[in-house]
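Here the structure comes first, spelled out in structure tokens, and everything after it is commentary.
Just one protein chain is left out here, and the rest sit where they should.
Take a look at chain A:
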Amino acid sequence: MMKKILLAMPALVAVVLGGFLFWGLNPDRDPNAIPSALVSEPVPDFELPPVESTQTPGLSAAALRSIGEPVLVNVFASWCVPCRAEHAVLTRLVEQDGVRLMGINYMDKPADAANWLEELGNPYERIGSDSEGRVGIEWGISGVPETFVIDANGIVVYRYVGPIVTPEAQDEIRAALAAAGGQS
């Protein structure tokens, strides 16, 4: 009897597995979507010092709330290659669209970050130096770069994972900013 059960195990496991696979086929499910627990929540409480040897002030939750209009918060690092690609786009958003851009410098050496900003230019209004990645965890980021749209009340309304380089991505960001502005 024991042996019969044992021999039937593979078939049973296959059926259970099949159940999961069938569930996974649900067309509404997008395995590439990354959850954004933070969206429609207020920004987590944090306070970050400025990046050493730069003139840009640091970033905190209070500072974000006090701006009173929608802003972009971009998580970047000097070691992150896609961030370089994104940098030009962010700069253009600031210069041409008048977007207010804040930065979180994630898991970076302040000296490297300062050089990076020196080299590429600094479009950020404020930059918080999160050299140990603590605040990154609170924001729940899954990688660098990531960009959040925060409305005037300090609520996270949109999250973009990965570099904003394609025209579609830029449009999404603009749309999210416009929507955030409309609500407040």
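Rule of thumb we're sticking to: a residue touches a chain if its C-beta (ideal position, glycine included) is under 8 Å from a C-beta of that chain, and two chains touch if they have at least 3 such contacts; residues count from 1.
What we mean here is this: contacts and distances are computed from a predicted model.
Comparing "Heme lyase CcmF/NrfE family subunit", "Sugar ABC transporter permease", "Helicase" or "Protein glxC" against the UniProt entry of the hidden chain yields the protein name "Heme lyase CcmF/NrfE family subunit". Although one chain is hidden here, its contacts on chain A can still be listed: residues 3-4, 7-8, 10-11, 14-15, 17-18, 20-25, 27, 29, 31-35, 79, 81, 84-88, 91, 119-121.
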